[in-house]
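Missing here is one protein chain; the remaining ones are kept as they sit in the complex.
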Amino acid sequence: MSESTNGTNGTNGREDQSLAYAPVAGTEGAKRGTTKLKIFRGDAEGGEFVEYETDMIEGMVVLDAVLNIQAEQAPDLAVRWNCKAAHCGSCSAEVNGRPTLMCKQRVNEYEGEIRVQPMQAFPVIKDLVSDVSWNYEVSRSMTPFTTSQQAPFTMYEEDVERLYEPKSCIECFMCQDVCHVLRTHHKHPEFAGPRFFVRGQWLEMHPMDEANRLEYLKDGGGGIGYCNITKCCTEVCPVGIKITDNSIIPLKERVADEYYDPAKWLMRKIRGRKGSRNGSSNGG
Amino acid sequence: MSAIAAAWKRLPWWVEPMTVVFVLTAFGLYSFAVIVLYQGQYEQYISPFFSFTATMELPGWVPGFITAPMLLLWIPLGFRATCYYYRKAYYRAFFWDPPACQSKAQQREPRSPENYNGERALFVLNNVHRYFFYASIFVVAFLWYEAFYTVFTPDGFQIAVGSLFWFVNIILVSAYTFSCHSFRHLIGGNMDCYSCNRGGNIRRKIYSGVSRLNENGGHARWAWLSLFSLLLTDIYLRFIAAGVIQDYVLIPFGG
Partner (left out) sequence: METNGTRENYEVREHDVLIIGAGGAGLRAAISAAERGFSVGIVTKSLLGKAHTVMAEGGIATALGNVDPEDGWRTHFMDTMKSGKFINNWRMAEIHAKESPDRVYELEQWGALFNRTPEGKISQRPFGGHTYRRLAHIGDRTGLEMIRTLQEKVLATDAEVFMETTVTKLLKKDGRVVGALAYTRESGKFIHFKAKAVVMATGGWGKIFKVTSNSWEGTGDGVILSYDVGAELVDMEMMQFHPTGMVWPPGVRGLLVTEGVRGEGGLLRNAEGRRYMEDYDPEKMELSTRDVVARANYTEVQAGRGSEHGGVYLDITHLGYEGIMKKLPTMYHQFKNLADIDISEEPMEVFPTVHYTMGGVKVDPETCASTVPGLFAAGEVAGGLHGANRLGGNSLSDLLVFGKRAGDGAMAYIEESTHSVDIDEADLQAELRRVLEPLEKKEEGESPYLLQQELQEVMMEHANMMRNEDSLKEGLGKVLGLKDRMEKISVPGSRLFNPGWHTAQDVRYLITISEIIVRTALERRERRGAQWRLDYDGPDEDLGKINFIVTRDAQGEVGIERREIEPMPGHLADLFEEAKV
């Protein structure tokens, strides 16, 4: 097919008509032998690792390999993906026991075996796909942005710059997957997980937000006390959010202000103001 | 540096928690021995483990197993024990909750789901960390005083190798103390809008400074470095006191 790219087609002499036959981009010239992957094949009932061999293409990521295998050898291999550019957070899986965005992880960075399996903190549906719907339930349970002010807001860069980091979360749920509170201890009903502490952080720190989520974070399903700040979530976040340092600990400190600090408690009693926070537009 | 970090990452997962266990245990034993068995002062040098208690006389009714530095030591001990970084370190290393993040390591976590309470049961007490921070400010002040004392001695001004130890130590201890997460919260983390409040701008600037000190593992780095500097400073004191080495004077009196 690519031959016709060069073939001129002179129906009229006005312009080079061959431009109407565009090159079809192929992978020729980028093949670098083959590579092997062990991929989990199975469903909720169980399954096994199956080894596949596929072409190694220069610069290939794990997702490329999986999709090649799907197109050529295993049409029913279930996998999630969308953007292929680490923007959407769909392609989370565990590669060699570590949560990884498959579209971001180069194949040639592994020496030896590559084992791909679905995230383990959630029920497996099939192959590389697990059921992450629980996360959306948690999202629903959290008070959304609430304000009595009317946009357009006057907000300054220096007041909001620290919110850009939590806002960049792509909801890959890998932090949820790696968190031992969920993964090992299955505290799903009582614990929102690092992803939602990240969300809680920007909500609580937003200059215009007026809701108070501290009660939720402490007891109402947030369960932030279950987090023992062991930082596995921070280690896996593909967009580099310092989840523990910048989201969880600041929220733990705010919870401490409200529930564990006798001096602050006394002050609130004396001043007769409850729940007001420093500098919040409602706080005064 | 990054090569070392990369090599460190490639080691088996248990190396890191085991190293932490070893270092913290060794430090604990050393400091215990020092405060029970030894003196806190030699010439112009005051051990950072003792600080102002070095010259303290305990009243007679105090039982013998309590020594003066114990009146002070609960502050740095409590500060570090409730520090967010050390919490991570000991939950991982001593409790294996979890020991590391790879799935293999997480499977080793000994606690069953029913027994896991995180920081909701006993460890909820760690929330008092901010009070230890307040107390630590005094300790830091004394350590600065004692560092200056090593150069402005009663006999006049001098700089010896020992002073360098004392200054490096207090700088690291200060960096550790003022990169504290609780401090970061109290100085600006708890504000939602700096420009809406009087004095907000100053607080934002301090907050940014603290954040810079704290971020990218900064606080953990200060935690370890200040631990080692405490240790080395004290060892240095023991060595010159025992005459094992000579304190080399760089700039002598009146110089």
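For reference, chains read A and B in written order, and residue numbers begin at 1 within each chain.
We take it that a residue touches a chain if its C-beta (ideal position, glycine included) is under 8 Å from a C-beta of that chain, and two chains touch if they have at least 3 such contacts.
Every value quoted in this text rests on a predicted model; they were computed, and no experiment measured them.
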Completion exercise
Within the entire complex, the undisplayed chain is in contact with A
Practice task
Based on the whole complex, identify which of A:187, A:206, A:231 or A:252 touches the chain you can't see.
Solution key: A:206
Exercise for the section: Give the residue, chosen from A:79, A:214 or A:248, that touches the chain omitted from the document. Expected result: A:79
Completion exercise
Note that chain A touches the absent chain at residues 1, 4-5, 9, 11-12, 14-27, 30, 43, 57-61, 64, 70-72, 75-90, 104, 106, 125-127, 129, 131-133, 136, 139-140, 144-145, 147, 150-157, 160, 163-164, 167-171, 202-203, 206, 209
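Assume only the chains that are shown with their structure count from here on.
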Problem - Interchain centroid distance [CA atoms averaged], chain A/chain B, Å - result: 35
Problem - Touching residues on chain B, where the partner in the complex is chain A - result: 84, 87-88, 91-92, 97-98, 101-104, 106-107, 109, 111, 113, 116-120, 123-124, 127-130, 181-182, 184-186, 189-197, 200, 204, 214-216, 219
Exercise for the section: Report the residues of chain A in contact with chain B in the complex, numbered from low to high. Expected result: 94, 97-98, 120, 156, 158-159, 178, 180-181, 183-187, 204-207, 209, 223, 225-232, 235-236, 242, 244-246, 249-250, 252-257, 259-261, 277-281, 283
